[in-house]
Every structure is written in structure tokens, then in C-alpha cells.
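Excerpt of the complex: some chains, original placement.
Chains: A and B, in written order; residue numbering restarts at 1 for each.
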Amino acid sequence: MVDPYALYETMARIRSFETAASKLLAQTRIGGFLHLSIGQEAVAVGVCAALRRDDLISSTHRGHGHCIAKGGTVERMMAEMFGRESGYCKGRAGSLHIADPNAGILGANAIVGGGLPMGVGAALSAQVRGSDQVSAVFFGEGAVAEGVFHECLNLAGLWRLPVVFVCEHNSWAEMTPVTTHLAAPDVEEFAVPYRIASEVADGNDVLVVHDAASRAVARARAGEGPTLLVCRTYRWRGHFEGDPATYRDPDELAAWQERDPLRALREVLVAEDTSAAARLDALDAEAERAVQRAVEAAEAEPPAPVGTVVEDVYRAPLAIHGGAHA
Amino acid sequence: MPELKYWQAIRSALRDEMARDERVLVLGEDVAQPGGPFGATKGLLDEFGPSRVRDTPISEAAIMGAALGAAMTGLRPVAEIMFLDFMTLAADQLVNQAAKVSWMSGGRFHVPLVVRTICGNRRGTGPQHAQSLEAWLAHVPGLKVVWPSSPGDAYGLLKTAIRDDDPVVVVESLALWGSRGPVDEGADVPLGTAAVRQPGGDLTVAAWGATVPVALDAARHLADEGIGVEVVDVRSISPLDEATILASVAKTGRLVVVHDAVSPAGVGAEIAALAAGQGFDTLRAPVVRVTAPFAPVPFAKHLETAYYPQADDVVAAARRVLER
């Protein structure tokens, strides 16, 4: 049985991390394109809690939540945002590209749909190696319009790969609503022509997401093939930090904020147990402290040395061609 | 002549051409209702309506191919591929289809297609939003490729591209998005022409897009030392204005090429090869390419700054070449 307090704790960590990142960017203490998942934490946490540490995920441009939920540390993520060598990408690639083999994070991705095939490939690898690892692939509903989504569903369906396709359906792709970018919003219907299982979950209810994901993961682990899991949710912030999001109706946002995934879980737990509130408050506070420590530590580190930018292009260093000083 | 920002010049060219020619159609991700990811299509939907200004799904191949089909059948589409890096997703439609239709059909179909795309270099956009892939495009027969470095050229080249009967890729620099300059709405800028931005007798520096200001900066430094740098804004990546480049090299005998793309098989290699071929007899020193190192584009500002050629790098390269 999943511990709901653990779920809450992780959601709180994501919320704290992203809230901090938003402020840091506004203060220009960090730079870059920042896509926050505030409001969508339940999907990342519900799904990743159904996974083992040696399972794999592939993530998106809106990936902080996935990475934290899968076991990425806020220290190394924050160091990456600050361009520090201790960051997950040695400070060179930024928050859009966090990856960690130890935590089973294949990578965030700045290409819409770009991470799907590698997630399918990880499932293929598990199948070939005879491992029971499972791969979960996150993507927004906007990625459904990318052809590669369909290539992946077909391949996974054909080979019955142990993969869970997790659609974070927040009804917006940048500044464009789903009615403008998908012929129909019901992404789960794509399971049918590929003969794969599907689940639809309330993406703001972490327990519901976790249940659905657990069934999907169990099927995958048992060799029963892929699942398309569609979670309806909503992003609170603009598409990226700096986007005023004037394109959407404030009431739409307000309605979804009423359904804050953290508050929703809190209400469930408090209704069950009167001491819950204090416990959850403590988790909130600890999440904030942890993120604050990570910020301070990252900020105190020196910038990644300039020379490191040409490292790791290949496993063994090659004579590098070109460069300003060629 | 009005002063406009780079992005306003783009918008202005789109507006003028759409008003002039009802066959012009604009399509791409977030171009209609949102007015473009960075504002370059603002107002077009209101002025020209939803049939001619269309938000698309996130489907780069279909955007490119649908624009191609429309271009073959009476329209003059301007398709937007948000970032040059995403051209990889539309590459079959661009390279195997659009670029070849005129040739394959025995010249019976034409493809008056414009593809606008942004290069995010020098703007902290990281390894999947900042690649300079102009060399790929230059290697494709059937395509024309331009990269404006000023609002005036952003306007003039886009306008000429829309009026051209062949597929033209217009690469725009996010780094120059807010730069201001005069825009002559009467003047066309012909495709296939470079522009000498500053004359000089000692050394030719060829650059395009966001490296033009870098080259001009270096030229100013060197001018203080009495060294005359001729800055050629290549501007037309394909076809290259070989005559202008060769004439400059004939005059100076020395060539430095500056670009933000990586070096191997880049457009800098093509220009160096041109000098080593037709220009050989006038060349008095090695051709030096000042480029990004052979690595993806870093996100962190300090790494990105070190990654791209700076004026100092151009000055240093110039000194090496001038020693000879």
C-alpha cells in the first residue's frame, strides 16, 4: 500500500522547488526557459510512486515534477539551474535536460514528443534483457499531434512492450487550446486502434492517478503490454515563466486551483485523521527548507568551468574541431 | 524611413505581402490567435481572418507538407517552424519533397513556399533550441536560404522570399529580435546577394545573422589600430553570393569566417573552400574559421557566452591572419 504522506511529501517538494525556481528566475539569479508544472504534481507523483527505482521514465519540457518524483534530488537539480558542475548535466544543459541513470531518469526533453521513443526503447531493452523493469513516458496532450507519438504506440503495441504512456492532458499547448490543436480532445481513444490498454484518471487526485498507474505498471511488469494513461489536469502558471497567460479565461484557472492536488489530498487525510494537518504542515515546511538549502548550496558553488562545455560530447575525448580559438 | 525592431520588420513584411496578395497564407504553431511565439504574426489574424492565418497542431512535418501542397496549388504559404532545431522533424517534407518538386515534375509544378524559422542562438535556449543548421539547408538543391542580420533585411528578404517562386527558408535570429534599424518598405532585397557592411582593405570577415554585429564590433577594435576590415554580411546562405565574397578576398587577400554553427561541414567550410578554389590565387594567408566548438549549445549563460564566437575571438583570428 502506498503511503499517502509520502505522496504528499513529494508533491510538496515539487511545489516548493518550482515556486523557488520561479522566484529565482524573476530575481535573475538563474536564467533559461522555465516551464513549471505547478498544479500538475499529482500526475508525476502518482505515476512515479507506482514505479520502482530501477524502472525508467522519459520526461518533457515540463519535467521537474517527474524528475523529483522519480528520485532526482533537488540539490543536483537546483545546481543545474544555476549552471553548476554538480548539476545533473554538469550545469551545461539546464532544467530542460535533467537526466540520471541512477534514478532511472532518461531525461527531460525540449522537443515536444522527443522523449517518447527513448522511453519505448528502454522498455524494449527490458524485454530483450529479460528484466521486469517498466518504462513510463510522460507527454502533454500537445505531443499527440506529433507523428512520433503514433509510431511509438504502434511499436509498443506490436511488441507488447512494458511501457506506460502517461498523457498529462492540461488542455493547452503553449498559447493554443486543445480544441485548436487536436481534432478531438479524447486522447485515450488512441489506445483502441493499437489494441493497447487505456486508463483515464483525474490528474489532480494523486490517489486516483496512483491506482490507475499501478494497474498499468502491473500489466507491463506481467508482460501484458503497454497502457495509455490519460490524466486530465491543468497548469497554473504560464507556458513558461514570463508568459502572462492572457490567452486563457481566469475562471478556468480559478476552477482548477480549487482542485489543487495538494489541498485535495490534505482534505482527504485530515478527514481521516485529525493529527494529519500538523504532519502535513511539517512536510510542507521541510520541503521548503530542503529546497532552500539546495538553493543556498547551489548558489554558493562556483560556475561550471568554461572548459567543461566540450566534455562528454563523446565518451572518450576526441580532437575537437573548430571553436572560436581554432 | 521608419525605424523598426527586427520582429516588427518581419511582421510588417508579412502584413504588407498578405495585403498585396491574397494568395499569401500564414500557418504554424501559435501564429494566429497568440500572434506568434514571439509576436511576429501579431494582428494578422484580425486583419486577414482565420482562413489565411492558421494555428496548427504541433506537427512540423504536416505543417511543412501542407504548406508545400498549398504552394503547388495556387497559394503562397508562409509556414513557421518555431525553431530551426525542429526542422529535423520536417526534414523529409522539406528536403525530399518541397525542394525537389520543381525538378521532379519537369518544372511543371512550382513551390512558392516560405519557411520562417527562428534560431535561438545566444539567447540561453540550450541544446535543442539554438542549433545553427544553415549548413544542412545550404546542402539541399532546390532550396534558397537567407538569414537577415538587421530589421531592414528582415523586412526586405522576407518580402522577396514571399514573391519568389521557389522554396525559401528564412532563418531569423532571436538574438536580434529587439534590435532596431531603418526599414525601407519600398526596397526589395534580392535573394542571392551579400552586403558589404563595412569596407576595408586588409582583411575580409564574412558573417551572417547574429555574428554580423560581432564582426562589426571586431572591425571597430581593429580600426583603432589602423587595420581595415571588410565585413561581408553573407545574408544569402544559398545561393551564396560568391562574386562579392571573392571580390573582397581578392582585395584583402585574407579571410576570416565567423559563424555560430559548429565548424565541420559548416557554411564556413564552404566559404573557405571557395577561397581555396576560385580565390586561391588572391589568398595570402590561411583561412581561419571562428566558430562554436564541436559540442551542443550550452544553456548556462556563462557557458553560452564562452561557446559562441565573440569579438575578441575574431580580433585574435584577424591578428593571426595579418601576421602573414
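Heads up, the rule we're going with is that a contact is a pair of C-beta atoms (placed from the backbone, for glycine too) under 8 Å apart; a residue touches a chain by one contact, two chains touch by 3 or more.
What you see is a predicted model; the values in this text were computed from it and never measured.
Peer 1: Copy numbers per chain label across the whole complex?
Peer 2: The structure file's complex resolves to the formula A x2, B x2.
Methods note: only the chains that are shown with their structure count from here on.
Peer 1: Where the centres are mean C-alpha positions, what is the separation of subunit A from subunit B, in Å?
Peer 2: 35
Peer 1: For the complex, which residues does subunit B have touching subunit A?
Peer 2: Result: residues 29-30, 33-34, 37, 55-62, 85-86, 89, 124-129, 262-264, 266, 288-296, 298-303, 306-310, 313, 316 of subunit B touch subunit A.
Peer 1: Show me the residue ranges of subunit A that touch subunit B in the complex, using the header's touch definition.
Peer 2: Per the stated touch rule, the residues are 31-33, 83, 91-94, 96-97, 109-114, 142-143, 145-147, 173-176, 180-182, 247, 303-304, 306, 308-310, 313, 318, 320-326.
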